[in-house]
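What you see is the complex with one protein chain gone and the rest in place.
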Amino acid sequence: MTKIMTLVQASSRDLYILVGVVFVLALLPLGVSPFLLSVGTSVLIFALAGVGWNVLSGFAGQFSFGHAAYFGLGSYTVAILLTKYSISPWIGLIAGGFVAAIFGLLVGWVSFRFGLKGAYFALATFAVAEMLRLTFNSIDYFGAGIGITIPLVDGDDWARIQFSDTRALHYWFALGLLAVSIVAVIAIKRSRIGSYMFAVREDEDAASALGIDPLRTKLIAISISGFITALAGGYFTLFFLFIDPDVVFGPLVSVAILLRPIVGGVGTIWGPVVGAAILSLLGELTRTLVREPPAFLSFLEGANGLDQVLFGFILIVMIIRAPDGVLGWFRRKREKGTE
Amino acid sequence: MTTILDVQGVSKSFGGLKAVFEVSIDLEDGEILGIIGPNGAGKTTLFNMISGAIPADSGSITFDTTRIEHMKPHDIAGLGLVRTFQVVKPFAGLTIHENVLVGAFLRRQDPNEADEQAHKMMELTGLTPYAERSAQDVTLAIRKRLELARALATDPKVLLLDEVLAGLTPTEGVEMIDVVRSIRDSGVSVLIIEHVMAAIMALSDRIAVIHHGELLAIGVPASIVKDPRVVEAYLGEEFQIAPD
Partner (left out) sequence: MQGRSRTFIWAVLAFVVIGVAFAIMQTSWWDSNDTVFIQAVVSGMLIGGVYGLVAMGLSLVFGVLDIINFAHGALMTIGIYASYLLFQNYGIDPYLSLLVTVPLLFVVGMGIQRFAINPVMTAPVHNQLLLTLGIAIMIENLLLVFFTGTPRSIELSYARGSFDLGFMTLDFPLRVFGAVVSMPKLIAFVMALVLALVLYILIQRTWLGAAIRASAQQPEGAELVGIDNRRIYIITFGIGAAAAGAAGGLVMPFLFVSPTAGATFTIIAFIVVVLGGMGSIPGAVVGGFIIGLTQELSQLFVSGSSKLLGVFVVFILVLLFRPQGLFGARQR
């Protein structure tokens, strides 16, 4: 209890923000179309996956380009347990987290023991995710290339986390998962292991001179990271009701996961959430622009792919102009202002 | 007095070069032992072996009662033998406070206790005014003190200081000497490599002279300056007892 109190005191600002953000986001279903709400749910799911990525790559500084591996393991664990063994996704989500965490330990142990860093670690994680995708594609038990469809049930079923009024409840559930994960990340940031992750990210030699075991720290980071991202993947199964290896293990999933925290601000608590919000707004904006352009841009109408061109362009400008993400950009503006 | 760190006949070669050869030194509990020698004499290599950064080819290193010559740096630091780096290695992306906090966590789980310890160490090293500054935006003198504060925050029994005075102005140097003294007075034994001779003569209880990777002499400063081997081989060239 006292531990919780000290955490609340020490991280009060982040926690107040969390309460505020969750409150506002929770009201969203009341005034939004079902379509936008389902967009919102997937935004939350990928924000959650980004929160997980951020622990390994932002906090501990080990850039992963293959977090689809953990996302997919979470997805498949929930799907297999539910469809083959009728095990509730409540258990499935947690089990998926542990499967991913253990897999992360394995990948991390091998690659960190062999000293993989930077670009090489990134490429290795990519290869690992691709290997999982190809393996799952060829194993019948996992539905091979056909994938797994989650059968629908009538009415609300809390044991299966399936709801007739699907969107609002799904949205709130995803929001709950995200909020819990952010509380966990706030606690990590404030705790010893968080401090150690930052130290290892900044300078491994200096960290070990202060008694920190870099390997152990990175392994803890990769397992927590995998766990959270697997929660997102597991919930994706319940929301989307269909998965196949390309959908959950594909390279685009890895990119989608890392894009959000990078745009928002790597290594910050709120980066993944801010990034997810900005990217989805941006995505909707460019899509709308192409669908119903204003008069002077009428030539854009119906140009398939143009939204992606704009998206790519904004991404490029953002990385050049705001290299430490939107939050970093604001912080630097503020610091300039105060000096 | 008991021996807290006992180095017996350690050697290290890089390729054909004998960087350190059969060096034996002992550090008594509560003393400051200075190590001097010209550039390239093998002082930092010796430090790297004691702190576990590089393995010794032969010889034994005993800390308290534990043999540490085959242990990893973080395990050695965990035992209470902590080093600083000659080329400072601050955690550049963190604030001064967060840097010191990393060290404070070694013996404390609780964030509040660690925080308390970090503030104490910043106070001791005069870093409190800079607590919220980013470690990459401060002067070298501040970063040198940060190096020290971070190591101190781990509650070490023995500190290995690698040229903490180098690059400092005379005033900054005097402040740093005071800090090192107060560290010793708080019960920490100190092994210090230094180039600024006046400082180390005044600071050290005993001095070890290393030349061409070998231990030339070890003893109290007064006897070291009189030792003919030291004078002949080393002191004659560039050594000054008093500053200019």
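Every chain is named by a letter (A and B) in the order it is written, and numbering of its residues begins at 1.
Definition applied: a residue touches a chain if its C-beta (ideal position, glycine included) is under 8 Å from a C-beta of that chain, and two chains touch if they have at least 3 such contacts.
Treat the numbers as computed from the prediction; the structure is a model and nothing was measured.
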### Partners of the unshown chain among those that are drawn
A
### Query
Looking at the whole complex, which of A:21, A:174 or A:258 touches the chain that is not displayed?
A:258
#### Entry: Hidden-chain contact residue, picked from the options A:16, A:313 or A:330
A:313
#### Entry: Contact footprint on subunit A, counting only the chain that is left out
57, 63, 65, 110-111, 114-120, 122-124, 126-128, 130-131, 134-135, 137-138, 251, 255, 258-259, 262, 266, 303-306, 308-309, 311-313, 315-316, 319-320, 323
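Operating definition for what follows: only the chains that are shown with their structure count from here on.
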### Query
Tell me, which parts of subunit B touch subunit A in their complex?
51, 53, 72-75, 77-78, 82-85, 89-94, 98, 101-103, 105-106, 108-112, 114, 150-151, 154
## Note on the structure
Note: in the complex, subunit A contacts subunit B through residues 3, 6-7, 10, 190-192, 195-196, 198-199, 201-203, 205-214, 267
